[in-house]
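Note that one protein chain of the assembly has been removed; the remaining protein chains are unaltered in position.
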Amino acid sequence: MSGTAFPPDRYRRITDGLGRLAGGAGPSVLIQAEAVVALEALAHGIGLAGRPVLSIESSRYGRLSTDWLRAAGAQVTALELPDGEAADPQRVDDLLRAEPDTAAVVFTQAEVLTGVAHPVDDIVEAAHRHDAAVAVDAVAAVGGLAAPRNADAVVIGPQKALDGPSGLSVATLSERGWALLGRQDETFASVLSLPYLRHSARDQGVPGTPSVPELEAAERALAAVEAEGIEARITRHHAARAAIREGLRAMGLTPWVAAEQHANTLATTVEVPADADARELAGHAVASGGHWVYGGSTKRGAYLQVSHYGRRATLAHVLGELAALARAAGHFADVGDAAEAASEAWHTAVL
Amino acid sequence: MSGTAFPPDRYRRITDGLGRLAGGAGPSVLIQAEAVVALEALAHGIGLAGRPVLSIESSRYGRLSTDWLRAAGAQVTALELPDGEAADPQRVDDLLRAEPDTAAVVFTQAEVLTGVAHPVDDIVEAAHRHDAAVAVDAVAAVGGLAAPRNADAVVIGPQKALDGPSGLSVATLSERGWALLGRQDETFASVLSLPYLRHSARDQGVPGTPSVPELEAAERALAAVEAEGIEARITRHHAARAAIREGLRAMGLTPWVAAEQHANTLATTVEVPADADARELAGHAVASGGHWVYGGSTKRGAYLQVSHYGRRATLAHVLGELAALARAAGHFADVGDAAEAASEAWHTAVL
Amino acid sequence: MSGTAFPPDRYRRITDGLGRLAGGAGPSVLIQAEAVVALEALAHGIGLAGRPVLSIESSRYGRLSTDWLRAAGAQVTALELPDGEAADPQRVDDLLRAEPDTAAVVFTQAEVLTGVAHPVDDIVEAAHRHDAAVAVDAVAAVGGLAAPRNADAVVIGPQKALDGPSGLSVATLSERGWALLGRQDETFASVLSLPYLRHSARDQGVPGTPSVPELEAAERALAAVEAEGIEARITRHHAARAAIREGLRAMGLTPWVAAEQHANTLATTVEVPADADARELAGHAVASGGHWVYGGSTKRGAYLQVSHYGRRATLAHVLGELAALARAAGHFADVGDAAEAASEAWHTAVL
Partner (left out) sequence: MSGTAFPPDRYRRITDGLGRLAGGAGPSVLIQAEAVVALEALAHGIGLAGRPVLSIESSRYGRLSTDWLRAAGAQVTALELPDGEAADPQRVDDLLRAEPDTAAVVFTQAEVLTGVAHPVDDIVEAAHRHDAAVAVDAVAAVGGLAAPRNADAVVIGPQKALDGPSGLSVATLSERGWALLGRQDETFASVLSLPYLRHSARDQGVPGTPSVPELEAAERALAAVEAEGIEARITRHHAARAAIREGLRAMGLTPWVAAEQHANTLATTVEVPADADARELAGHAVASGGHWVYGGSTKRGAYLQVSHYGRRATLAHVLGELAALARAAGHFADVGDAAEAASEAWHTAVL
């Protein structure tokens, strides 16, 4: 119906390239809209089966998934986690034992807002032990953390650690993942139907009207990842995580996520000392050239957050954020120690 | 959650500018996805009320609306029209008299595939006489035909007569239009909820992550329409319609849509003579430099289709398509008459 | 000195790709400025030798070359041609016989303003018979006319029949062409020194700071030419020339350039009838949707000009211009004949 053309083979290469970065469980589909649309489609499709689902909620996106699953008819057990707390695979195991008919476990691999990263591979193993499929939102992880192994459905968007556009996303599903969506008729057109989208891409090459600028931006992002190497890209994000956490500790502050392996590599959160006002502290840090924002608060107190993904996953960026926070916190004397610790951690990580 | 920023006032201006071109019944919302997503959201929202709806089907999009309405719970009366036949307001009146509880009439203002344009204002009047609201898909009409008057919901996309991007769309709804969607909770996030989108734009300025290249392309399209004047843009499309129809007649061919006022100004369809093979004829026309495609066939026979919208709504484009078709049809001697008739019709129309 | 990078191999491919389209006499250089700068550099370099040069002036660019040659020290014989008159190889032969020491013949292959195309291969032969080198400005010919054979220096820009950017140009020179510039020290940096530019490209890969958007636009233009095929591109321009000339004749008008083989394929000029005002006629044609402009006037009278190059080298564009002119000229009855003649000529040419 349109005059805009985009070569189907390029469309396919973009889909497959992003799908591979997502773990490449099986055939991938490209959604020409923000990743939140792909996430809604996935939750909606899973929910239609009307079976029990375990939804691990570690942020707003987790809560949205619960809503979408329920609205579509699933019986959802929601595992609500405090901000920044990683899911415990044992707890997942227990909940699945309690509800053996659970069709799927749905969760977000890592959060930029709270800085947490869940032990995705352990959760997948636990779920599979109980014959439940696993659907993962990896938007805030892909490119900075290893892709989930053996997950049944993974949704990514290229706008964070991949330095790509925000207007498209990709879902990659294993055979079992596609089976989760078995209630959706692949010939019924709907933005909330991944089976329709797959059918339609197979049929038409490029489903719908291609958004050329978005597709070209995705191509450039993929080319840049290929040039750097996905391993090197992930290592760079790990180095950023190590550097900023060591730097924070050296200046007397405490990372909000205690265990490094549970901390996201794309963003870091830090405890606000009890005697400080969190929003004021963030404001001072921004006035000092940083990008810290008030993250949230729980019973443990309040925390600030800062991102360090994509082209900002550099030692320079980390040092700048540490210096800004040090100045804001009045721990001025500590910026030197922070820089030294951060620099050492960075270089150890990238070796 | 993103690093991409877009000024809320620019976002609002794009939304309102496109909303005005759609007829501006009331508050508009911008959907960062193809228009088909906005159409699904509208039909889904209307359907949720579970009330009778009259769906006028003049092409695939009409049939999709019927599907979406039914899937959401509406009791749909489908008025199926043969390709290229305009809806008869009297027929609409009759159907609404037969089902006085009808909540809404849903249809596509004009089609590019079959070349038909429905008498939208008369249908609105008929519907309103029976206290039914009206929801219009104006994607293939906006910029080339006058915007619907007094419709309750209008969806447009800028990718055709507005020469804009295809990755965003706008819905403009009257108070009554918004009331049609009253079953949707504006705080429940969903790509299929226009009320949520309106709420979210009000709340956050720019809902979700802005797709900057798409928004900038929409801005450029709006600026170009403003520079030309929307009246002049519509006149130019009317001239293209007049020119190509007169040209076809002069070379002995019959426009598929008999009455000019029921013919779309963005695309024209023509009867394939009984002794010719439609797909072969289209192939020859393309080989002769044209862009005619096989359109479809009904009991009346087969037809070809060609577009002439946006920057191709010119006399030159029309003459080129006539010459290609003349050559393909072997009516070679007639290209001169076609050009003369088309040229006269064009200039009469733009006076 | 800059932070902008551009891969030397891509830079080289663009240079060589454009150089091949220019006839590829020998090593090419890319100039990051409008083609007029390359032309000035070439004339300046030739002029520095202080030897006799024959400059064929068929438009402003020819006169500029004469000026640049003289300013640099050449003894220039200027062969001034009336607008639209092709150079006569016999005349060139005579002039070279009269000045046997002539180092070079300098001229413009084809003009868009007057619509003339000189018999470039015959002129090259005449010049070589007298041991003079040949330097050609092919900006308004490349992509629409065959590249000069055996010329010693050819300058092109991609902004016309190649549908490319205007901010860069390429010069391709044979060994003899480079020898013409022998007075320039290749280590002396100057925008007017092609030898320096060649030296610098060899040395640094990308001389100076690359203008990335211009280079990328040139790449896209080259890819489009490759996709269409340079032969097909040239044929398309020949068809446009044939079509518009036959159309003009059919409506009773006279092409300004009498012989088709001397008419440029990128633009056409037409005599203004003695009883008409040329500027008024052009104005009416523009008001009728055309793009005719007042071209100039000589003892023979006045002429109008219209372009039909690159993506406008189509039958549709030609028909549109004929219809606009017919209407402006009041020869309205003739538009049919014009269209018929143009269409036939087009299709004969593209067979």
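Per-chain residue numbering starts at 1, and chain names A, B and C are given in the order in which the chains are listed.
The working rule: a residue touches a chain if its C-beta (ideal position, glycine included) is under 8 Å from a C-beta of that chain, and two chains touch if they have at least 3 such contacts.
It should be emphasised that the depicted structure is a prediction, and the values quoted were computed from it without experimental measurement.
In the full complex, the chain left out of view touches A, C. Across C:Ile46, C:Val112, C:Ala151 or C:Leu194, the residue that sits in touch with the chain not pictured is C:Val112. Listed residues A:Pro8, A:Gly229, A:Gly289 or A:Gly330: the one in touch with the omitted chain is A:Gly289.
Within the whole complex, the absent chain has one touching residue among C:Tyr11, C:Trp68, C:Trp256 or C:Trp292, and that is C:Trp68. Here the missing chain is touched by one residue of C:Gly167, C:Gly247 or C:Gly320, and it is C:Gly167. Only one of A:Ala133, A:Ala285 or A:Ala326 touches the absent chain when the whole complex is considered: A:Ala326. Not every partner is drawn; the one left out touches chain C at residues 1-4, 32-34, 36-37, 40, 64, 67-68, 71, 112-113, 140, 159, 165-167, 188-192, 208-211, 213-214, 217, 307. Summarising the interface, chain A meets the missing chain with residues 288-289, 314-317, 319-321, 323-324, 326-327, 332-333, 335-340, 342-344, 346-347, 350.
Operating definition for what follows: only the chains that are shown with their structure count from here on.
Counted as hops between touching chains, the shortest connection from chain A to chain C is 2. Chain centres here are Cα means. That of chain B falls 44 Å from that of chain C. Residues of chain C found to touch two or more other chains are absent.
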